[in-house]
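Working notes for the structure below.
Every protein chain of the complex appears in place save one, which is left out.
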Amino acid sequence: MKKTLFLALLTLREIASQRIYQILAAILMFVPWLMLIPASLFMLDIGKVIIDLLFLCLHCWLLVYIFFIATPLLARDIEQSTCHIFLTLPMSRAQYFLARFAGITSGFLPLLLLFLISGSLAIAFASSAWQGYVGSNTDTSFIFGTLLILLPYIALTAVLFLITSSASGLPEITVFLFSVWILCWTIPPVLAALQNVEIQQSTSNIVMVIIQATNQLLPDLSSSEISLAMAHNHTIETVQVIGYCIHHLAYALLAMLIAILLFRRRDLS
Amino acid sequence: MSCLEVKNLSKIFGQDMALEQVSLHIDKNKAVGLLGANGAGKSTLIKCILGLVNPDSGSINTDEPPAYLAELAQLPASLSALDLLTYKCRSSNYPSSAAKDSLNEFGLPDKAQNKPIRTYSKGMRQRASLALTLCNHPRLILLDEPMSGLDALGRAETLATLKHRKKQGAAILMSSHIVSDMVQLCDRILIMAHGKICENITLVTHSLHEVKILEEKLKHWTESAQ
Partner (left out) sequence: MTLRWTVIVPVAGILLALVVWGRSVSDIQLYAAHQEAPVWSDKQQLFYRAWAGALPGLAADLAVLNVFNIYAESQKTVPSSRNTWWNHLHYQLRVGQIMDPYFRDIYRLTEGLLAYEANKMQESVEILSKSEPFLNSSDPLLVASFIAHQELHNDELAFDLANRASQKPDAQPFTVGYASSLLKKSNGCRAAVQFLAGRMQTMPEKYQQGIRNRIKRLQANDECND
């Protein structure tokens, strides 16, 4: 347990000392304020537009973090045998994977905090500048929505470990992870649209089955309805929120469990 | 007293027999050298002992977990050597002060110790790797090309340190292409080809004459492997 904790902390330190991470943190401090410029072009729902733009920023920096910080870190561990340093401490492969996962996941938190503070301040400014056009609960919705949107990305991080457990290096990991992300991004809203009876009738059964099956296997990035609900200050039922959180965290743990089982049997030659 | 005992170890990668019925043992206060052409199975043997590669058959017994210096392992570039060594010392219940001592022992300049590893020269990286491997005073040390990237002075210092560790009771298994370094440090040399141990030579005089004998034998087995 102690070894896992130490490696998680070392991972966090390793990530935090990377220039791209520091640049990302700096960008997150002022980007929410820049979002006020395009938001000012709108007429009635300015608060909603600000939240839309902030969620766009959120998705972007989460992806930058996963693809440009977490993925190269893990790929280097495998490709350049850096993981040997940790595994020969000795440390079990399960401990190594869990520690790296904990470290990478906790690397989200400082950025998240910066983003939440900067975003909330920008919303507070917008509320005073455009009274009546930015709802009083906009900042709460923004914070709540941000935390909910983060969860699928934790599941995506677990998928990164699942891919890394048997991949040979950076190109392979990147291509597979990008494919997974594209599918996760596009399939859930399409499935929601397919609930329309008329669209169902015009779509073949095989296509429906393939889409459904793929959706069940991949992490669900379907925060689209949550984004809409938060942007318009709609309430989401508690059971839905709990189900959403449990679903993503359980998916992440399940993916990590499979990743560890695969990684345990792998030859690190 | 045997610190490491390997019996009948075999490993196949696809169609290639990487290791075939390899057996060896290393006692306390002893150093064993692995010589062989590229692809002879030296690194695979070391990785099997470390548990990085799962052997198909055979057994490996060690008194305690081995410390390892990998040939091409890259240290995390954004961390400093001191960060990395402090982490290792804390993880292995060793006082954190041993990190700095170890870096000083391997001659990494003070001002470099806190800088990111990406700013190090190749030699400095190798010194940091050696310090990392040996900072918690392991009893069994596995070294894969430990002199890679070191200048003449660095090689001499490293050899001296390893000899000192051997005297203190450590068992060393070292793979290298530099025969003269191996002769200075090792008590026995194993020559590998085709995944097998072909020669087991006990060194007596550690002289230039033994270097020449080993080089001739290595040449012979390398040519036969081709």
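When the chains are written out, they are named A and B in that same order, and each has its own residue count from 1.
Note that in this section contacts are C-beta pairs under 8 Å (C-beta built on N, C-alpha and C of every residue); 3 or more make two chains touch, one makes a residue touch a chain.
As the structure is a computational prediction, the values presented were derived from the model and not from experiment.
Taking every chain of the complex into account, the absent chain touches A. Here the missing chain is touched by one residue of A:16, A:170, A:253 or A:268, and it is A:253. Within the whole complex, the absent chain has one touching residue among A:105, A:120 or A:227, and that is A:227.
Taking the whole complex into account, chain A touches the unshown chain at residues 4, 38, 41-45, 48-49, 51-53, 55-56, 59, 92, 94-95, 98, 149, 185-190, 192-196, 198-199, 202, 216, 220-229, 231-232, 234, 236, 239-248, 250-251, 253-254, 257-258, 260-261, 264.
Operating definition for what follows: only the chains that are shown with their structure count from here on.
Centroid to centroid, with C-alpha atoms defining each point, chain A and chain B lie 41 Å apart.
Chain B meets chain A in the complex at residues 13, 43-44, 47, 50-54, 65-68, 70, 72-76, 78-79, 83-84, 87-88, 90-92, 116, 132. Note for the complex: chain A touches chain B at residues 2-3, 6-7, 9-10, 13-15, 17-18, 76, 80-82, 84-85, 87-91, 265, 267-269.
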